[in-house]
Structures are given as C-alpha cells and as structure tokens.
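The structure is given below, and queries will be raised subsequently.
A single protein chain has been omitted from the complex, and every remaining protein chain is retained in its original position.
Our next item is chain A:
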C-alpha cells in the first residue's frame, strides 16, 4: 500500500457501486471475489460479474468465513458454506431451529450454535456438541482451532470439543454477545448487552472492563499484529491497546476519525496498521492508526454501514449497508 500522506484525501472515485437489493449482514473475500450475505437469505458473489445464490430459505442470522469460504447460519436451521466458484454446501440442517451463530476454524472446521447448544464440526471427523447454561451469544475459534470461546449469559466458556473435561468458565455478570480472541491468544474479549466490552487475561484470569461507549458495540477487530482492538459504538473509532502483556487496563484508548455520527462497523487491514471505519450514515473512511490520517472511501447516503471486509492481501475493501447499497474499493 502506498504511503497515505501522499494520497488524496478521497478515493471515492475508486468505489464500484453495487445495488444488492437486500440488507447486507456480512461480507468476506473469497480470493478475489467478495461474497455478500443478505438478510433475506441470498449470497451475492461479486468478482468481475455478479452471481446471486439462494443460500437459505429464510433469513441469514450469522456470517463467518475465511479466505476460501463464506459460512452462513439461517433461520431455516441450516449452516451453508459458499465457495468462490458459487458452489454451495449445506454443512448442517436442523428443521425448526435457528442457527444463531457460526464461526470458521482452520482446516475446514466449523462451529455453530442453535439456542444453548454449540456444535463443532471438524474438517474431517465426528461432530461434537455441548449445551451451555444459556443461549450462545457468540462463538470464536482460538487461532489454532482446538479451542472455542463461547459467549453466553454470565460469561464465556472455553471449550475443547475434543476433550472430555468440562469447559473452563470465565465469569462476568451480564449478557455477553460477541466474542473474540486476541491473535496471540492471551486475551478473550466480549461485547456485552450493555455499552461495554469485557475482557479476560487468560494467564491470570484478570478482568478488563472497557466502557464509556454511548451505544452497544456490535463490531470489533484486532489490528495487524494484534496491537489494538478497534471497536464501533461511539462517534469515533475506539482502539484499545493490546500490545503489552497487561492488556489495555489503566491505559487510554486511541480515538480516531471523530464525527457527529456513530461508527457502526470496523475492519482491520490485514497487514498495515490501518482500519476501515463505517458509520451509521453510510460514510466509510480508511484511517491510519499512527497519525489518524483519513481517506474518504464512500460518501454518506443515510443507510448504516453493516459490514466491512478487507481482501486477504489488503488490496481491496468490500462495503455493505443496511439498505443493500454496497460497494467495492480496489486500491
């Protein structure tokens, strides 16, 4: 990526506008194509052309994925993997249930949940299931893929699906929704029903309470190398410092790209210390963390940005909004 300081402050001319005709609930790059999951059950693959696929007979409730596949969980009880060539595979189906959460693990592994039950399906081998104390609010694979963080009411359970032992329980009062591991697996962080994050330092069980948001945090991402956790929920991007062993406690977060509109989605560049930051009015900025330099990628159009994803090499960004107006920026 060229140095931002010599770039113009707007790259909106590079935005390829897409009208997807449905609220975007998640997006991932599958190689060079962007795969947009729409609320009403479709997946749209956007490469040189556009391919619409009917992934679910109902709503898409959750989206995950990696460079190879887009995973969607639906209210039709199915977990579907969509590949870049348009191949679709139903990995699981349970009629009458909703698949609330999905997560992608290494080597083709998948985790998903329906109500209180979480399932782990390895790339090869037998599916494992476990019932948690309450509905699963979030699921995340540890980077090696052998352990899952499962967020629920009252805390997070760390589950080794292939071990007999009971999951380790990290307790913190309240309802935990999203969950994420730091790339070095030293920390687990949740988004809460309240306008706050909670984190645990796994080495000693230390608690990290990250609050002060005006609204609930719905999007978070670790920046390249895990130095910062970038979050939505405020009228600027809030980045908590995670570079040290202690984590962010006692330190001030970095605040970038302040506006009078709240940040609704963030995505971290895979290589550089740069984030993409989408707002509730549809505006998208690219922001360099070191000096806060901003480049406008998309002008506002009233619908909130609901999904952002960088291509694996960082050379493109996919943008989805609640109205279905979407875009691709290739740098």
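As a convention for this text, contacts are C-beta pairs under 8 Å (C-beta built on N, C-alpha and C of every residue); 3 or more make two chains touch, one makes a residue touch a chain; residues count from 1.
Throughout what follows, contacts and distances are computed from a predicted model.
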Hidden chain of the complex, named as in its UniProt record, picked from "Cytochrome c-type biogenesis protein CcmF", "Branched-chain amino acid ABC transporter permease", "Trypsin-like serine protease" or "Cobalamin biosynthesis protein CobW": "Cobalamin biosynthesis protein CobW"
Touching residue (missing chain; options A:30, A:60 or A:170): A:60
Among A:50, A:75, A:246 or A:272, residue touching the chain not depicted: A:75
Absent chain, residues of chain A that touch it: 23, 25, 39-40, 58-61, 75, 96, 98, 100, 115-116, 134-135, 137, 153, 173-175, 192-194, 196, 215-216
